[in-house]
Each structure stands twice: as structure tokens, then as C-alpha cells.
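Here the complex is missing a single protein chain, while all its other protein chains stay put.
Order of writing sets the chain letters: A and B. Residues in each chain are counted from 1.
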Amino acid sequence: MAISPPRERLWWKQPIHRVELIWILVAFLWGIVMFGMMVYWHAFGKHNLSNETYKVAPNEYYAKTEAMVSKYTVREEKGIPVVHPPPGSDVYLMARVWAWYPSLEFEQGQTYRLHLSSIDLQHGFSLQPMNINIQVHPGYEHVLTVTADQAREYSIICNEFCGFGHHTMVGKLYVVAK
Amino acid sequence: MADSAEPTGTPTQERVPFMQRLLDNPFLLLFIGVTIPTVLYLVWGIMELVQIPVAPR
Partner (left out) sequence: MATAAETFRICPTTGLKIHLSAQTLIKANAVAAVVFLLFGGLLGLSVALTRWPAVHILPANWFYLALTAHGFNVLLCWIIFFEVAILYFASAVLLNSRLAAPRAAWVAFALMVIGAVMTNVVVLQGDSSVMFTSYPPLRAQPGFYLGLILFAVGALTAVGCFFGTLVIAKEEKTYEGSVPLVTFGAITAAIIAVFTLASGAIILIPTFLWSVGLVSNIDPLMYKLVWWAMGHSSQQINVSAHVAVWYAIAAMTLGAKPISEKVSRTAFLLYILFLQLASAHHLLVEPGLSSEWKVFNTSYAMYLAVLGSMIHGMTVPGAVETAQRERGYTKGLFEWLRKAPWGNPAFAGFFLSLVLFGFLGGISGVVMGTEQINLLMHNTLYAPGHFHATVVAGTTLAFMAITYLVVPLIFQKEIMFPRMAQWQPYIFAIGIAGISVFMMGAGTLGVPRRHWDITFSDALLHYDYPPAAYLMLALNGLSAIAAALGGAMYIINVVASVSFGKSVKGAVRQAQPATPLPAAVVGQYGSVAHVRIPGTVVLVTVFLVSFVLYYFVNWKYLSEVWPMR
């Protein structure tokens, strides 16, 4: 039994039954397939999270965000600026308690360099209803290259707990048809 | 070796296979089991984090 020592002294020399061997082989190969899928997707897939990351002081990130906001704001909504940056440009999204700043407006089919960082706590970038989720850290600037392929209104939810107002932290990202 | 003193005199005097000796040695397993994640997960990960460049201004 499994609760008493093995009956055979040299249990390592016991042969393995064919059924077990086949299952081990199948399970091993399935592991290789799953490993291969991740590698394959890096080579040929279109949905890989960027690794481009920089250390950044929160006040510097704040300054970069403000510079973009003052240049490209097109309107305001409930006091929050909506920014329409030119396609291909660097776009700074700043997380803080408890807001995503500013709101963004992208053009459909265009590609942007989206920078994510926080100036206080950790936050969770969760783009809905698409359901893309990325962790946002203070002190680190994460740069993604994204292509907005459907025109509609998206919301950015915070999905990392960031204090008692966490559930009020919602931002907006609009994708407009050209 | 611990298996050399077998008083019974049964025909099972063969050497214990290497893998069985490994699996019967909890402290060797402990060493391996702590070293592997320390090197592959922690040390490799920390090296990557300390090498992150500062953002261009």
C-alpha cells in the first residue's frame, strides 16, 4: 500500500506497464505542443505582450503625460481631457488613485505606441469589453504597440486593488472610424 | 553505502540503482529542489529586473 514501504527492495527495477508508458509519452508530447505554441505565437502570432520597459520617475512620467495632453486635447468629458494623438505617436496613459488619465481617442486601423505607468500604487489596465489585462507598476514605463481595429467606445477598468476607491477607477478609450 | 550491510543473505544483494538512491535521499532532493527555482526563477528574474534601462527623456 501507499502508506507502507514498497514491497520490492529494488522497486526502481520493476518494469513499467505499457498503459502507463503510453500515457507518459502522450502527456509529454502534449507538453511539448503547448510549449511550442507559445514559441510559435511569438514568431507568427499577432498578439504578444511587448517587453519594452524603462525605469521612470513618477514625476517625469507625469510631465510626459501632461505634455501630450496639452498638445493633443480635443475635448473634455466630466472634466477629463480627451486626447487625440496622431497615429503612430507615443501615447501616455497614466494610472493614479483612482483614475486613468487622460481619456484617449484612437483612429480605427491605426497603430500607436501606448505607454503605461502609474504615479502612485500598482494598478491593473483592463480594457473592456475586449478583455485585455496588463499590470501597471509605478516606476516602470511599459510600451506596447497596439492597433485599434474596431471603432467603438472602450472602458478601462482597474483590476488591481488600489485602495478603498479602487472600484471607481474607470477610464475611456474611443476608437473612431476615419 | 547503506545497502551493503544486508544481513538476510537473500539473492537481492544487487546495487541499488542510482535513481532509487537519489529518490531515497531527501536532503539531496532538498538541495536540488531549492537550487533549481532559485536559479531559474529568482536569480534569472532579478537579473532581468536590474537590467531595465532608464526611460529616454
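In this section, a residue touches a chain if its C-beta (ideal position, glycine included) is under 8 Å from a C-beta of that chain, and two chains touch if they have at least 3 such contacts.
In this text the structure is predicted, and so the values were computed from the model without any measurement.
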Sites on chain B contacted by the missing partner chain, in the whole complex: 19-20, 22-24, 26-27, 29-30, 32-34, 36-38, 40-42, 44-46, 48-49, 52
Where the missing chain touches chain A, by residue: 1-9, 11-12, 14-17, 19-20, 23-24, 26-28, 30-32, 34-35, 37-39, 41-42, 45-51, 53, 77-78, 80, 99, 103, 116, 120-122, 124, 126, 128-135, 137-142, 144-149, 155, 157-164, 166-172
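Here is the rule we use: only the chains that are shown with their structure count from here on.
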For chain A paired with chain B, centre-to-centre distance based on mean C-alpha positions, whole Å: 35
Partner chain B, residues of chain A touching it in the complex: 9-13, 53-56, 60-61, 140-141
Contacting residues of chain B [partner chain A, same complex]: 12, 14, 16-17, 19-20, 23, 52-57
